[in-house]
Structure formats: C-alpha cells, structure tokens
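Let me give you the structure first, and then I'll get to my questions.
With one protein chain held back, the other chains of the complex are shown just where they sit.
Letters A, B and C name the chains as they come in the text, with residue numbers starting at 1 for each one.
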Amino acid sequence: MSQQSQILTRRIDKDILEVFIGPQHPGSGHMRIILRVDGDIIVEAEPDIGFVHRTMEKLAEGREWVKNQPLFERMAILDAANCTLGYIMAIEKLLGIEPPPRAKYIRTILAELNRIASHLYGMGIFAILLGHSTMYMWFFGDREVFVELAERLTGQRLTHSFFWPGGVRRDLPSGFKDELEKGIKYFEKRLKEYEVMFLKNPVIRSRLEGVGYISRQKAAELGIVGPNIRASGIRHDVRIEEPYAAYPELDFEVPIYKEGDALARTLQRVDELRESLKILKQAVNRIPEGPILHEKYLKMFTKVLKDVLETEKRVKLAPALFNLRPPKGEAYARVEAGRGEYFYYVVSDGQNKPYRVRVVSPSFRNSIVFKYVLPGHRVADLPAIYGSIDYFPPEADR
Amino acid sequence: MAIVERLIDLILWPPLFYYIIFPGLIFVMIFEMFLIWSERKIAGRVQMRYGPLEIAPRLAGAPQLMADLIRYALQEVIIPRTVDKLPFVIAPIAAFVIALMPLLVTPFSPTFLPVTTEGSILIAAALTTIPPLLLILAGWASNNKFSLVGSARESFLIATYEIIILLVIASMSFLYGTLDFLKAVEAQQALLWGIILNPIAAITYFVAVMMGTSRFPFEIAEAESEIVMGAFTEYSGIMFGLAMGISYARMFVYNIIFVLLFLGGWSPLGGIVTGNYILDSIILPGASVAIKAVIISLLMVFTRAVYGRYRIDHALKGGWGFWFIMALVSIGLSAAVVYLMEVF
Amino acid sequence: MAETSAGPRYSERNVEERMGLLDKAKMHAKALSLGMLRLARPQRITLRYPLERPVLSEGYRGMIVLNNDKCIGCSLCARVCPAAAMKMFNAAPKKLRPVINYERCIFCGYCVDICPVEALYHVPVHDLVFENRDDMVFDLETFTKEPEEPEHVRKVRVVIDEEKGLRYVPVNSE
Partner (left out) sequence: MAEETEGKNETKLPLEGSLRKSDQALVVKTTPPELLETANKLKEQGYTTVVSLSAVDYPKDGKMTLIVHVTGYELPPGYPKMVEIQVDLPRENPRVPSLINVWTSVDFQEREAYEMFGITFEGHPDLRHILLDPEEFKDLRPLRKDFVVKEENIMLKENWGDYRG
C-alpha cells in the first residue's frame, strides 16, 4: 500500500490563508493550531498549546509527597491510575522499597482498566472528529463498563488517587473477579462489531489510509511516544523496556505496526485493547494472596488502622506515609500510560515536600507532531491526524 | 360570513393550497420536523441511547422539535458587522424558497398540480440546481474563513452531484420517452416501476442526492469537526434554523422526484376510486407519494448512524469516477431497455 | 517474533491491504446491516439519571460526614487535604473541629483515610444540589449530619452483564 499521501508544497507568501483551529472549535480540544493553508493544503502548522496550563511542577513543590497524587492525576483524569503511578514509583525508588506482589497485581489491574478506558475515550473523540457519531457513542458507552469496574475497585469513577507509596489503598472487592470476567466477555463481543462499523468501514478506511504518515526514523527523531511510535514500527514499550508492577510476570504481546499512518495507529490501539483484556484476565486469575502495603509501613499501623484494614480491606493513610521524608537524591520513573510514556523525575532534599518534580506527559511529547507532520496534508486531514495521535490538551499542558 | 367563505375559497384555491399547505410550505415544515426527529431517534437507537425524550416521554420526545423550532424562532438574529448584509440575509431565505420551487411542477396525482407543462421534469431538474448556488453566496457573504472553506467545498461538490443527477434524470426520461412527470408515471403504471427497469439509475440517483443534500457520508460542506458549520457558521436564530432546513427541504423535493421517476408515483393508492373527488385526487395519491418519499428520506438519514464523512477529494473522486460512470451506464441501460421493449 | 514463552513481548503486525471494489461493497453492506440490526434491537445503556439513581458501589467515596463524638481535633485531615477544602476551627476552647467546603472538595478521601480514630466517613451520596455557593461551605452542624437522598426516585443497581454491558436492575424487584 502506498504510504505517502503527502502532497508537495511550495512556500509562497501570497494566496495563503491563515486558519485558526481552536481553542474554541469543535475539532480541537483546549488548544489551538495555527494553520497556513494554500488552497486546501496545509503549508505550515504551529501548535499553540498551554490553554489549560496549571504549572503542576511548581504546585508540587509546595505540598507533601502524597498530596501530589490527586494533583498529577488531573493531567488526564481518564487515565488517572497510569499518570500517577509513575510519580509513586519514583518516590518508591527514592525510598528504595518495592510494593508487595499483591499490590503490584492490583496496580496492574487498575492500570489496564484505565488503559482500556483511555483508549476508548481517545477513539471516541477520534470517531466524532471523523463524523462517525455512532462509534463515538459506542466507545463511550462501552467505556462505562470499565469505569464502573474501576469505581468498584477504587471508590471513584475517574479520579482514583489509588496508590500509596509501597502499596495500594484498597484490596479487590468481593465478587470483582466475576464482574471483570463478565465485562471482558462483553467487550470481546463488542470488538467484533467495532471492526465492522469502524475499522473496516470503507469510509473510515479511506479517511485513514496513508494519512499522517510518520516514518520510523522521523518518529524516533520527533520523540513521540506510546501507540503512535509503535505504529511506526519502533519497538518501545516501557512495560517491556523497564518492567514495573506485575507486567513482567504476565503473558501478553505488544503489537507493532510498520505502516505509521493514521490507520496503523488506530489498529494499534484496538490491538492494545485486546492485549489489555488478556492482561486483565491473567492478572485477576494469578493474583497472589498477601499484604497490599509494604511491611515497613504496616508495622507502624495503630490498632484502629489495622482493624479497618482487616474488616474493610482499606489501607488507611498512616502518618508515616503522610510525613514521608525520602532520603536526599534524585530518581526517575516512567510508565506506559494509554497515550504513551509518562516520565517523572523527582528530586528530594530530605524534606517532607519534593524539591523538584519534573513530569513529561506523552501528549506534550506528541504535540510536536502537529508542527512537523501536518504540512503537506489537506485541512480535512487535520481531524484524522489529531484524533489518531490521541492528543489530550490538559495532559500536554500540565 | 362571506369573508370566512372567501378565505376558505382562497386557501383552497389550488395554486395557493398547493404551494402553502400541501405539498408546499406547511407540509414541508411538518415533514422536516418529523424527519429531524426521526433522524435523532434512529441515531439514538443505534447508538445505545434514547434520542429526544425529555419533552413528553410518552410521545417519545416528539414535541422536542416544536420546542427547537420555537427556540430558533425567538432567538436573536445576529448579523455580524463584517458581513455583506444583503446577500447574507437573502441567501438562506431565497435558497429555502427556491428549494421548494420544483414542487410547482411535480404532480401528486393525475389532476392535482398547479402548473401543467410538457417539460415538467426539465423544469424541476433545473430548479433543483439553484439553491446550492445560494449556499455558496451565503458562505461568501459571511466573510468568515470557515464559511469560505465550506462554500468552496460546496462549489466543488455541486458540479459533481448535479451532473450525475441530471444524467440519471435524462436516462429516465429517455427510458419513458417523455419530459413530463405525468407521462412518466403513466408509463410506469403501464410497464414496471423505474427502479426495476433501471436499478443502476436508481442507486446512482440515491447516492447523488445524498451527496447533494449533505447526508452522511457526504456531509462535507458543513463538516462540524473541521469547519464548524460550513457556509452557515455565522448564522443564528431563525436564519440558522432556515439554513438547517434547506438540506432537508431539498432532500424532500429530490425524493418526490425519485418517487415519480422510480417508484411509480401515486400507484398503488392512486388507483382506488371512492367517488369523493378530494379523496380520490388529492389525499390517497398524495399520501402514496408522500409516504414513499418519507421512507426514502428515512433511508437517507439512517446512514448518519453508520458512516463518518469522506474527505472532499474522496467524494469528488467517487463522484467523477465511479458514480459518473454509473450514470453513463444507466443511460446505456435505458437504451437497452427501450430497445428490448421495441423488440418484444 | 517466534517466541512463544510467557512474558511480555513484541509482535509485528500488518495493516491489511487496501480494499478492492467488491470488498468495499461487502463492508458497506455489513456496516449497514449491523446498523439496521441495532436499529431493530436497540441496546441502550442510558441511565435516566435524575429519575433513576444507581446504587453506588460499596466503598464509594461519596460525601464526607464527621462523627463529632469520635473526633479528637488532631487536624490531620485539614493538613492532608490536597485541595485545602477542609479547615479547622475552634468549636469550643481547645476543641478543634474540621469543616468542609464542597466547592473545593475533590473526593480523594485522604481525610477519611488519615483520620486516626475513624471520625470521618463517606456516605454513598455524591450529587447534592446547592442553591448558592455559600451553602456549599458546611459548618459543623451540616457536616455532622448525613445528607439525605431525594425521594421519589427509582433506585437501580448497576449490574455488569455479558450481553448488554451494563444492566440496571430496579432495587425493589430483587
């Protein structure tokens, strides 16, 4: 198949129309793309991000370590578990502790539930950008199943704030395994319908084939992450490169597509949904018994805290966890979230607040695509590229 | 009382009745409301939800569209300072009115039509080509980049679908050997429905109409996620409501032509004789035509639930490539049918 | 990859070939018939929310209520609150008590989790309506009272279903 649908452009000054897509535009999120178009062809594109910037890195410096978890999950609340897990892992690296195995499995389960929900969200937006309202509704409707499951596990639909350094906040609720398996069975059936309605729909196909092609070399050069880079044929998944949680113990495949166009990115996401289901099935069956918080902190539990843990299976926040003082030093951690790799770099000066937290979100790294890939495409390709990159402005702006 | 009788006489005066009440303005309004409601309902059913429901759940939310209409009617009409005012105001109104004009020559029964002419097919086909020009005017007058892009897309599309529609209509009049709707329907009653005689023409016409009235997947000229609302980005209030209605009105008119050319017009209900003039010559055949047109229109709005939208170059490629050839093939098929009829 | 052993691994896949005319027609027909099928047999998951209310899952982090008798006034909850929604005040001399501002609360449940005497707890209510912003600031009296759910609503239990995804079972019929 032909990879190139880009059209040769010439840079001329006159006859160029400047179109501002966003930030108040049905086709973009809270961001603006300044397009210079020659006829229907984009000559130059400049992403203008930062409309939902909250300076999280600065805010994090003024709060205790665990208090930053609800802050960071507001980068992408649809993917809350994945985007805070990196921060918690970075703290754990500073402290030099590892969560117990059961906690690792619970983390994996929630991370995968979030990945599915996040992919469905992204593809829903993608579908509506292509004008396919049915798939938008279907993706969002089916996402509800996984949001519901996450709610049963964590107590909140989206903003889970589910991790403590060294463990998780709650154990699996009773009956969770059955419900999860039912949900998986339902979703496997739905995936077949998605194929007919969306992935193999000739209209959608013609919109995606060859659009937004990013070559293998260009992908590495631009430093894009997540499903986008894997759709360009680069073998990079943090779950394999730097294994965390229970991933190294589970049997799953990370799909790689060579084509690098919007279609490959879409298929990539759908394949990852399948793999996520596989991971969930295994994780919920193989989950070991045991504590869900590191014993170092369990030892410090008072009687009330222990009672609650035993009766309600809820890990209370021991003051030792709240007044965490990691030793002086730095550590980085990264996780593979739905949209790609979250990178956290924390610097501790031994105080109860972080000295510096650096977070690089996948959408921020992906936003560079608009500048370097859009030129040479038609204006109507913008939604297809924007959607297939699965760009999420609040995540990019932090 | 004389005044009341005069008024009733005036209303029932065929040209006025025809153009204002049935199948003119009022009927088209009701039809549009029904169609938009059923479009939302159909999409809702396919999309795991209800569609309009909150206003009168027992009536499945049917009064919702009344509410929408009232809202559009009462909303402030904002005319931006930067627009070219006269064409900006005239374009949607004129487009709506002209979109209904072909009804002047489309018969709803052998006797129920205001203008009798030998070339009614020709006139109807000619009149249907005007509203898109006014859409382009609306976009141009709006002085907005999105409107401009929208009307540019419309102007690309118009050439594509108009030529297909005109070719198909030509092939059918070739088949029936007439340019008069009445004779075309008579020919179908004598022989077979047009859709059986020339199915290729029927499919081609169907797709071209979807393209022309911006139904999915050809909803390119007002693609919301790309160019906001196309040519109508700057409109508000009742002007926007009118602009929204244009494509539905055009679809209705195109589908009346579809029914007359392909679906046997007023048969089978038109053949019933009860003795009552109004029943025989207006209600039964009229209902027969209208119901068929509604069913075809529902089919067209159903595609919203299945498709996304094409890119403009895909639509042009499909239009000038595949469907243009199909239109030519349909002429060939008509010729073959005419030849076969003469042989047997 | 030829690996078949357990563990995560990469696997290379291919996008299918561009569709031919016949394939396209076939997929058009398939998509249209799937749409028709769903039209004939709708599979709705709409919860008619204000009229029907779901039973929240066990352990749902809903609104927070203070048990004034248990509270020892340690002010840990106010210190841990990431949104600064919970503040301490002097209810009596040398008796600190928390109050909450629901304009700010993000329902992270940190205060409930840090309370050393379990004086704070969640109730399964998450959708109270306030008439103005001042009502969202709870004083000690409203903070110690469990919020009441509106009456005349159908309670439904959300069940995850293999066929329909989510099913809403009326509570009374169980």
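Quick note on the criterion: a residue touches a chain if its C-beta (ideal position, glycine included) is under 8 Å from a C-beta of that chain, and two chains touch if they have at least 3 such contacts.
In this text, all values refer to a predicted model and were calculated from it rather than measured experimentally.
S.K.: For the chain that is not shown, enumerate the shown chains it touches in the whole assembly.
M.R.: Among the chains that are shown, those touched by the missing chain are A, C.
S.K.: Any idea which of C:V15, C:A31 or C:V99 touches the chain not displayed?
M.R.: In the full complex, the listed residue that touches the missing chain is C:V99.
S.K.: Among the options C:K26, C:R48, C:R79 or C:H126, which residue touches the chain absent from this view?
M.R.: Missing-chain contact among the listed residues: C:R79.
S.K.: If the hidden chain were put back, which of A:K58, A:K189, A:R286 or A:K306 would touch it?
M.R.: The missing chain is touched by A:K58.
S.K.: With respect to the chain omitted from the figure, which of A:E18, A:D178 or A:E241 is a touching residue?
M.R.: A:E241
S.K.: Out of A:G223, A:P248 or A:G290, point to the residue that touches the absent chain in the complete complex.
M.R.: A:G223
S.K.: Tell me, which residues in subunit A touch the chain that this view leaves out?
M.R.: Subunit A touches the chain not shown through residues 49-50, 53, 55, 57-59, 61-63, 90, 93-94, 96, 220-223, 229, 234-236, 241-242, 329-334, 341, 343, 345, 347, 355-356, 358, 360, 364-365, 367-368, 371-372, 397-398.
S.K.: Given the full complex, what residues of subunit C touch the hidden partner chain?
M.R.: Against the left-out chain, subunit C lists 75, 78-79, 81, 84, 87-89, 99, 101, 103, 133-134, 137.
Criterion: only the chains that are shown with their structure count from here on.
S.K.: Work through the pairs of chains, note which ones touch, and then classify the graph as line, ring, star, complete or other.
M.R.: Here the contact pattern is complete, since every chain touches every other one.
S.K.: In angstrom, rounded to a whole number, how far apart do the mean CA points of subunit A and subunit C lie?
M.R.: 20
S.K.: Roughly how many whole angstrom separate the Cα centroids of subunit A and subunit B?
M.R.: Computed from C-alpha means, the inter-chain centre distance equals 46 Å.
S.K.: Hunt down the residues of subunit A that sit against at least two other chains at once, touch-wise.
M.R.: 134, 141, 197, 201
S.K.: Hunt down the residues of subunit C that sit against at least two other chains at once, touch-wise.
M.R.: Residues 31, 34-35, 45 of subunit C touch two or more partner chains.
S.K.: Help me check something: in the complex, which residues belonging to subunit A touch subunit B?
M.R.: 17, 19, 25-27, 40, 127-138, 141, 197, 201, 203-204, 206-207, 378-383
S.K.: Could you list, by residue number, the parts of subunit A that touch subunit C in their complex?
M.R.: Checking each residue of subunit A against subunit C gives 1, 63-64, 66-71, 134, 141-142, 144-145, 148-149, 151-152, 155-156, 159, 161, 169-170, 173, 179, 182-183, 185-187, 189-190, 193, 196-197, 200-202, 205, 209, 233, 235, 237, 239-240, 243, 247-259, 261, 263-264, 267, 271, 302, 304-305, 308, 312, 314-317, 319, 322.
S.K.: For a test of understanding, state which residues of subunit B touch subunit C in their complex under the given definition.
M.R.: Within the complex, subunit B touches subunit C at residues 42, 45-46, 48-50, 53, 302-303, 305-307.
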